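The block underneath contains the structure these notes are about, expressed in structure tokens.
Heads up, one of the protein chains got dropped from this complex, but the rest are sitting where they should.
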Amino acid sequence: MMPSARRPRSHRSEFGPDSPILKQPVAAGLTNVGLMKALVYHGPGQKAWEDVPDATISEPTDVVVKIDTTTICGTDLHILHGDVPAVTDGRILGHEAVGTVTEVGDAVKGFSVGDRVLVPAITKCGRCEYCQRNMPSHCQTVGGIGWIFGHLIDGTQAESVRVPYADTSLYAVPANVTNEQAIFLADSLPTGYEVGVLAGKVRPGDTVAVVGAGAVGLSAILTTGLWGASRVIAVDTNKFRLDKAREFGATDTVEAGDNTTAEVLDLTGGAGVDVSIEAVGYPETLLTAASLVRPGGTIANIGVHGVPVSLPMQDMWIQNVTLTMGLVDTVSIPTLLKMVASGRIPAEKMGTHSFTFAQMDEAYDVFKNAAENSALKVVITPG
Amino acid sequence: MMPSARRPRSHRSEFGPDSPILKQPVAAGLTNVGLMKALVYHGPGQKAWEDVPDATISEPTDVVVKIDTTTICGTDLHILHGDVPAVTDGRILGHEAVGTVTEVGDAVKGFSVGDRVLVPAITKCGRCEYCQRNMPSHCQTVGGIGWIFGHLIDGTQAESVRVPYADTSLYAVPANVTNEQAIFLADSLPTGYEVGVLAGKVRPGDTVAVVGAGAVGLSAILTTGLWGASRVIAVDTNKFRLDKAREFGATDTVEAGDNTTAEVLDLTGGAGVDVSIEAVGYPETLLTAASLVRPGGTIANIGVHGVPVSLPMQDMWIQNVTLTMGLVDTVSIPTLLKMVASGRIPAEKMGTHSFTFAQMDEAYDVFKNAAENSALKVVITPG
Amino acid sequence: MMPSARRPRSHRSEFGPDSPILKQPVAAGLTNVGLMKALVYHGPGQKAWEDVPDATISEPTDVVVKIDTTTICGTDLHILHGDVPAVTDGRILGHEAVGTVTEVGDAVKGFSVGDRVLVPAITKCGRCEYCQRNMPSHCQTVGGIGWIFGHLIDGTQAESVRVPYADTSLYAVPANVTNEQAIFLADSLPTGYEVGVLAGKVRPGDTVAVVGAGAVGLSAILTTGLWGASRVIAVDTNKFRLDKAREFGATDTVEAGDNTTAEVLDLTGGAGVDVSIEAVGYPETLLTAASLVRPGGTIANIGVHGVPVSLPMQDMWIQNVTLTMGLVDTVSIPTLLKMVASGRIPAEKMGTHSFTFAQMDEAYDVFKNAAENSALKVVITPG
Partner (left out) sequence: MMPSARRPRSHRSEFGPDSPILKQPVAAGLTNVGLMKALVYHGPGQKAWEDVPDATISEPTDVVVKIDTTTICGTDLHILHGDVPAVTDGRILGHEAVGTVTEVGDAVKGFSVGDRVLVPAITKCGRCEYCQRNMPSHCQTVGGIGWIFGHLIDGTQAESVRVPYADTSLYAVPANVTNEQAIFLADSLPTGYEVGVLAGKVRPGDTVAVVGAGAVGLSAILTTGLWGASRVIAVDTNKFRLDKAREFGATDTVEAGDNTTAEVLDLTGGAGVDVSIEAVGYPETLLTAASLVRPGGTIANIGVHGVPVSLPMQDMWIQNVTLTMGLVDTVSIPTLLKMVASGRIPAEKMGTHSFTFAQMDEAYDVFKNAAENSALKVVITPG
């Protein structure tokens, strides 16, 4: 969801407890409902792979999806850190999945039992002003923010998940795209692509810098080619990530340090880059990204920030630069699926480690120290 | 040039004293050259309408223009304040003019003696990378910044001015556009339009807020209609300016104060505006502008800033907003000339007071206290 | 729907009789269902205002709307001419309405009984590939073409109408927009705006020619200002329409004849127009429109054609022109509603004559000879 999320907030919208879409289906009596396993949050630092009631249809626009592949996002770590107060005790975590439809609400027309589907991080009602603007990140119907799985409703690190507004939210997975490829299109690849490459307006011939080569920064690097970048400069402190950056399409790498700005400018003959993508979320990294861009260029902030950033507007105002930021919409998934299907984006390279549901704790441990473990993203399957 | 300019700087470019375009033509002997009157800067707080050598051709791409109409910009006040160190003792001030071509360099093909022309604030070589990108604000040939009149070379508050790169910089004035209209297309109208309306990506149906209704903010208001804004909300502390704002096309006005944000949001039913234009240049006004915008909207900063601005990125990152800023390019002048010619932009309304060259001091006095004097822009002619 | 429609066809899609959305609800027994009045097509030249079963909910995504205002479109005349074979005996005509919701399907969330709504010409499922591309004109779910009212399902010239996919198709009408304004946003205004102004890429300062000043051509003229056209040249053979064109925003008018091209070019100093909009639908009018455009300009065809057009590609290939065409999507309705609400588009001017349901025949008679009757569009109400 968010490269290093802290405090996701809805925008000028009080997220009322009576929004029907967020209502947990009340089981008339647990004897009628089966049980499944899921990763449940129990307050800061507390999680357990435990029995919970099966996911079931609650609204006619819902489907239930059996999870075949899921993964962990940096945001899940932040939730466990207690940084996302909207996530409360008892919530099933996770907002990324590939799975199989097992139950379909009466009003659902586009999906049937047995369909292999991608469950994206963002839920889209399809009719509110923001969905009509192609900005489900701020879907008004689901509470002003489109990210609800593992946040405001139960998530995807489970045997099954209830998916609201299935017709407009789910994506069918083409036969020639594997689960191990599709899983990274649920959140990380669209985030790097939409909030980095698209918002940054990368255009043919451009030189792009990417500050931070974790999973999201690498996703940006992997998709700069969709808009014809001629050079891609990756900046990070970690050698493994810089190596991966080259593998993912970077033409140059710079080890982050005191001379980062000078080294990047040097690579561009002093001119600065056309697009500078920030994929970390700290004031220093945003200021570094801002220092790299040429007049008229764009600084695309993907990082999730926890504190204000003091922007040197006395120097920047005259540079004709643009600063963009935002939550992913996941509306680029159809495009990315086509690129994976035609072999032009090797999405599977994002998955460095595999685990089963039973190894959920190990998966979290490896991902928590991703850089040390030479990990990018983990692939988790029923096993 | 700049709504409340402080420290214009070239971008990563050492502005060498040997750039040929900046060389003052060396008069072989003053006996050969006539004298003209001009407003000369003599250090902070010091200026004089005095005799100087006539403007003459220095390069084959130059023309000389006799000034028929000029005006004063907020930037000229900042220069007099000592805020722009690049302006040194002896410099003729001013960067806006309408006049008549009196002399033409050998390589100039597009203009002839007698042509009525608009001299814009920005000089454009037409061949450097930035001019080819339509960004002469950062023309590399003239030193990395396109604003050179009354800054790096002698300016337009004079009887005549030398105009470098005339073929690509000057604009012919159509017969049905008066000098009193055209003069405001030299800088203030393009600034409000390009840095506010264009950078802010105003689109049909949009609601736009303009924070600061001075000459540049009003220029933005006057041109929001070119992109079909449905509602325009002007924000200022000054009643005269808010009245003018309505006259220039604002549908709503808000007196700036403690409740500005709440009042503007209220006018939009809590939704926020699509585009929020800042036309002042202080941290508070930029933060106010930022507080008004809906998710996915744009904050277009026109103001010239003197200090950093602490941006609440912890709240903003998730809003999918864009922040733009920059120096005017004046490349919208052909469009604006057409709109004035067809009667759709009443540019002459920007001129509230008229003076002759002999009244240059009075003109500065009135403009210095524009709000109190119910002044927007002054029109200065030979008399 | 179509300025002078002949043969609307779905695109590579066999429109199966078993598409659930097109199924007429089968009344279990007519005794259970009330009767209403409606204008029913009975083959070429045959229509009657007669009793039919009430409109009722058929799918959970439907609503029923009581018609408060409707109108007639040129397409309705073509249907009566027998030009649209997909329209069969028994079909209720009409595809434009403003009305009141009287019944709501179970899956509808965005509308309630009593809501005042605009029923647009195009139905939008909201989830197929074309709806996701914002092109419901080719909605795959409703058969490959989004125009179904009065064509593939019963229409709006009736006391009530069943509206499929209500959540994504209907628009709430703001309190300060009247029925007499909103009715023209169902089809004619969006057609002129989307297929003419938007497809033609009118931009600030542009000169636009509109060939044909009937209801759709005038709709284009009325909306050129949303994109800042500086000059608008209307071309027609009819003086009443040319007068209306000036009232709707044209700056120049040209009486169509042998010298049309020469006269329009003359108005542009020989340069040609930036955008040339065709709103008639004949080979000659398209060739005239094509002859008016400057190199790099756009010819936006709105007209519905019945025969091939021999395009002089041997002359045109080198002109860098673009030719666009298409069916309306009606996705600009939210924008147009805002412009009407803020008083910037006087949509009500399109209605020149008013009739009651009981006068349906007179309404058709007047509209059939619109030019002679100095009519643009008719407004039809229950009375």
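Here the chain labels run A, B and C in written order, and each chain numbers its own residues starting at 1.
Assume a contact is a pair of C-beta atoms (placed from the backbone, for glycine too) under 8 Å apart; a residue touches a chain by one contact, two chains touch by 3 or more.
Please read all numbers here as calculations on a predicted model, not as lab measurements.
Touching the chain that is not shown, out of B:G43, B:G90, B:G110 or B:G343: B:G110 (per the contact rule at the top).
Looking at C:L39, C:A121, C:M135 or C:A209, the residue that reaches the missing chain in the full complex is C:M135.
From the options A:S112, A:N176 or A:S342, the residue with contact to the chain not on display is A:S342. Only one of the listed residues, C:G45, C:P85 or C:G270, touches the absent chain: C:G270.
Touch with the hidden chain on the side of chain A covers residues 204-205, 225-228, 230-231, 251, 334-336, 338-339, 341-342, 344.
As for the chain not pictured, it touches chain B at residues 60-61, 106-107, 109-110, 125-127, 129, 132, 134, 141, 167-168, 334.
For chain C, the list of residues touching the undisplayed chain reads 6-9, 11-12, 130, 133, 135, 137-138, 145, 199, 265, 270-272, 281, 283, 286, 294-296, 301, 303-327.
Operating definition for what follows: only the chains that are shown with their structure count from here on.
A separation of 41 Å divides the Cα centre of chain A from that of chain C.
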